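Missing here: one protein chain of the complex. Every other protein chain is in place.
Every chain is named by a letter (A and B) in the order it is written, and numbering of its residues begins at 1.
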Amino acid sequence: MGWLSEALGSSIGKKFVMGFTGIGLILFLIFHLVGNFTLYGGPEAFNGYVHTLDIVKPIIRVIEVGLGLVFIFHIYNGIKLWWENKKARPNDYKISAKSKNTTFFSRTMIQTGSIVFIFLVLHLATFWWLFNFSGEPHEKGDAYYAIVVEWFQIPWYAIFYVIAVILLGFHLNHGFQSAFQTFGWNHKKYFPFIQKLGTVYAVIMALGFASFPIYFLFFYGGN
Amino acid sequence: MSGKHLNLKLKIWRQSGPQTAGSFVDYQIEVSPDDSFLEMLDELNNKLESEGKEPIAFESDCREGICGTCGLVINGQPHGPIPKIATCQLHMRNFNNGDTIWIEPFRAKAFPVLKDLIVDRSGFDAIMNAGGFISVNTGGVPDANEILIPKEIASASMDAAACIGCGACVAACKNASAMLFVSAKVSQFALLPQGKPERFRRVEKMVKVMDDLGFGSCTNTYACEAECPKGISVTNIARMNREYFLAKVKSKELEV
Partner (left out) sequence: MVKLDSKIPEGHISEKWTNHKFNMKLINPANKRKYDVIVVGTGLAGASAAASLAELGYNVKAFTFHDSARRAHSISAQGGINAAKNYQNDGDSVYRLFFDTVKGGDFRAREANVYRLAEVSNNIIDQCVAQGVPFAREYGGLLDNRSFGGAQVSRTFYARGQTGQQLLLGAYSALSRQVGLGKVKMYSRREMLELVVVDGIARGIVCRNLVNGEIEKYSAHAVIVATGGYSNVFFLSTNAMNCNTTAIWRAHKKGALFANPCFTQIHPTCLPVHGEGQSKLTLMSESLRNDGRIWVSKKKGDMREPNDIPEEERDYYLERKYPSFGNLSPRDISSRSAKEVVDEGRGAKGQEAVYLDFEDAIKRLGRKAIEEKYGNLFEIYETITGENPYAVPMKIYPAPHYTMGGLWVDYNLMSNIPGLFVLGEANFSDHGANRLGASALMQGLADGYFVIPYTIGNYLAADKPEKLSVDHAEFENVKKQTEDLTKKFLSINGKQTVDDIHKRLGRIMWNKVGMGRNENGLKEAVNEIRELREEFWKDVKVPGNDKDINQTLERVGRLADYFELGELMAVDALNRNESCGGHFREEYQTEEGEALRNDEEYTYVAAWEMEELGKWKLHKEDLQFEYVKLSTRSYK
């Protein structure tokens, strides 16, 4: 399989890994967001949703491992690419004209990605960890919902969450169409549509995820 | 034609050799707006020479935007502020009296500076030597009209073939990636029936050498397309990616 590692290790291969894992994450985010919308249905709806997932826990665990690998590959490869690309261009120009020939979104992938990564760690440490490993959540019927409400009502956490998902939107806005380009699916007839679709997707994700902390911080009357 | 003369301040990168450190040097010059950018440098050099000073080393040849020899980074943009032209086609009427202009060489690890504004782009030749051709010997080829090529395919191939190999794509890319250059050649041949027999071998070999030479990866910022004097499209990069995946999966050669 030397050919495969050589292929994936090439400049194009590394991009392929980025795009492939990126598309995986893009799909995951859709499910995640749809699931999260049960939060607006109140404690019962949300807790019910989490319980449903609990029933198929073994499958979820497998998916989680897969998802974890996808994340790791995406992040590891992203950092590797960034580092190698930096080496390919050791000196920058005195006058920057980047704003004239690139979009903000495309040239800040490493920055938006890094912040999203920090957010991810925090996110896992709070919700995911608490949901899975804090005591006996199964018996406390409304614990999941309560955990969410509790955290989202902490202002710094909510604000960071909102900033992070907006940056995630930036990241997705470029990443979405970029993956298509990397796979070679760039055709002048439909690529403009893909670019718009990517932007719509990114906006929905950013607004969708941002709506939860905003709702619980400002509009949730539960406390 | 000629309007008022322009007084300009130039900040030009001077570097005596590949191993030495360079720096910006200030020059003041008065030029006609009808002069081309390179003619302005000619005039400055003529003045320097007449003072017995070493002129600024920069490359140019055809001065019609087709040979790809010239290439300066002007205020941060390869080939300057006007889209779809080479440095030699840039005219001074696009600047204003009193402007300060920063002039730098192309910067990339794979394009080391030789002197002042001259860089070594021989990496492009090395990529071409690896596979930028159709393997036919002189003679013994079929009649030109025996190969039917749809007009639209010939035209798309020509779009890619218009690349002048100047290296502005590498210079513009924050990753110093050569993908636009390589993909233009890969596309030109991959599109044509004549190029199909060795399409896999070609793309694998060219990409391998490109990577070995230290060019960066593409992160789809499309700065290359924006700065390309011939407007070569990044759809060529998409096509090259496709060709590369296909080659890796389908080609029976285990080693490139």
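By our rule, contacts are C-beta pairs under 8 Å (C-beta built on N, C-alpha and C of every residue); 3 or more make two chains touch, one makes a residue touch a chain.
All values reported here derive from a predicted model rather than from experimental measurement.
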item	value
Touching partners, among the displayed chains, of the absent chain	B
Of B:R121, B:K174 or B:K208, the one touching the omitted chain in the full complex	B:R121
Chain not shown, touching residues in chain B	1-2, 16-17, 31-32, 34-36, 38-40, 42-43, 46, 48-50, 52-55, 57, 59-69, 82, 85, 89, 91, 93, 114-115, 118, 120-122, 124-125, 128-139, 141-145, 147-151, 154-155, 157-158, 161-162, 164-165, 188-189, 192, 194-195
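We take it that only the chains that are shown with their structure count from here on.
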item	value
Rounded Å distance, chain A centre to chain B centre (Cα mean)	37
Chain B residues within the chain A interface of the complex	11, 24, 73, 75-77, 81, 102, 104, 107-110, 172-177, 179, 207-208, 210-211, 214-223, 226-227, 234-235, 237-245, 248, 254-256
Chain B partner contacts - residues on chain A that touch it in the complex	2-4, 6-7, 10-16, 81, 84-85, 87-98, 100-103, 106-107, 109, 174, 177-178, 181-188, 191
